[in-house]
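Only a single protein chain was left out; the remaining protein chains are all shown in position.
And now, chain A:
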Amino acid sequence: MSTVKLTIDNIPVEVEAGTTILKAAEKAGIHIPTLCYLEGINEIGACRVCVVEVEGARNLMASCVAPVAEGMVVKTNSPRVRMARRLNVELLLSNHKMECPTCIRNLNCELQSLAQELGIRQVRFEGKKSEYPIDDSTPAIIREPDKCILCRRCVAVCEKVQGVKAIAPMGRGFDTVIAPAFQDKLLDIACVECGQCTLVCPVGALYEKDYTSEVWAALADPEKFVVVQTAPATRVSIGQEFGLPPGSINTGQMVAALRRLGFDRVFDTDFTADLTIMEEGSEFIERFTKGGPLPLITSCSPGWIKFMEHFYPEFIPNVSTCKSPQQMFGAVAKTFYAQKAGIDPAKMVVVSIMPCTAKKFECQRPEMRDSGYQDVDYVLTTRELARMIREAGIDFRNLPEEQYDDPLGESTGAAVIFGATGGVMEAALRTAYELITGKTLPSLDFYDVRGLKGIKEATVDIEGTKVRVAVAHSLGHARQLLERVKAGEQYHFIEIMCCPGGCIGGGGQPIPTNTEIREQRIKGIYQADAEMPIRKSHENPSIQALYREFLGKPLSEKSHHLLHTHYTSRGKY
């Protein structure tokens, strides 16, 4: 690879040919502000915030797309550059719906920070403002086009990472709006509600539907018995909302915070992740020994499920009938636990803390009422929980560590790894191997299925039988894997998670969530697994008791009634 020498702000830099000025500057320790840029996903030079002056060039160059050249002399901080950046941001602000103090992204808004960084103290222009209705048609995602700055990051993520293409720029010039075709409502189109757009939106134009007021009301109602469950991935991300390093494990503080918020019981979705493994593992063994249909595909990720229902309904027979851990929890809480604790399930409110926006859609699916009530009442994302903690004035960082309540709070290492791509597969293999062979696994760690590679494959030897597995995360990769299967590639078991990195990179996670942060959260997840005294789902004593006292055995009639579901072909239009 040939290299190129240039100087940036009088600092000599040597980089590979083809590198952008932005990346070269980064290497030299020079920060160039960006707005529409999203590394590897949206590199289109649209916002012109990253402009730099190149000696000999007539115009300023967008450093995120302009490649370096031999002998180039770049200035990133000249008066002309500063003036241009300021002007460009002022123009964005001139027609922006500025209601910063009450905006959901206040203090975590890239436009706001940029205006500060560039020292903008007044906007010299009063622009015409657009007036689009807010689309709050779905239970998960809200579109507020009047705050949109047309950076197209959401469009790029939806198309390039997820392969869904739910939204695109419509119209041109001032009338451009990022929207579904015909400006249809999100509810009426093939949007999977994964919320990846909400993670990359720099402003408050795309965000989660907030259910904190419903939850506050339930907590304040003396008639209600409010139980909460926390998804595996939330324990390694909530800390980020309070300034802790991404990936730090804050399980105990989160439990303590939930108790202080007033939840009557603090339980763990990890418990029903273990239960999922019992059911799905048994389903796999049954399909594997009785001739299919194979591959069996996991069903924990509601964004993936909705995607499959829209784009790949031919795979419905392959997808596990197991409900997701969130929904299993709701069904078990309002039956088994309500009975055991002597609580009227009609008065029980089940709240979930999830890294996910699609879970909000999942809990409202009409088939998710097998307890006789809506199994899960409200889903809060990690971001919403952080909001409640702040609103309550709880000093999260200095909370003591507390334990989950029994029995729906006991879990294993196999459950916590549900939070990362490859985790459900690994957890299932740990249990399936031991249930099939009756022997103890020599090593619990299946490294082949871990990590951020888009599609991972492995062959596991279960006493002479080769089991071929594959793992995909992000729907773009899921699509590639499913096309491989359609082309004749043989697998026995496939795990698909909707979001890049799995749930740790979910659409409801703290902002920012980028590749580096995803890696740190994954590290946290496997560390949490390694620290657990029990690391196999079938060894969870509370799960064993649940089967003994209530369900009978995996795939029993009661299990089928409460823990399994069915899917609907939804069409693309």
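The working rule: a contact is a pair of C-beta atoms (placed from the backbone, for glycine too) under 8 Å apart; a residue touches a chain by one contact, two chains touch by 3 or more; residues count from 1.
The rule is short, and it goes like this: contacts and distances are computed from a predicted model.
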Chain excluded from display, named as in UniProt, from "SCO2521 family protein", "Acyl-CoA dehydrogenase family protein", "NADP-reducing hydrogenase subunit HndA" or "ABC transporter ATP-binding protein": "NADP-reducing hydrogenase subunit HndA"
From A:170, A:187 or A:219, residue that would touch the chain that is not displayed: A:170
Touch criterion as defined above, residue of A:181, A:346, A:392 or A:530 at the omitted chain: A:181
Touch list for chain A against the chain that is not drawn: 165-172, 180-182, 572-573
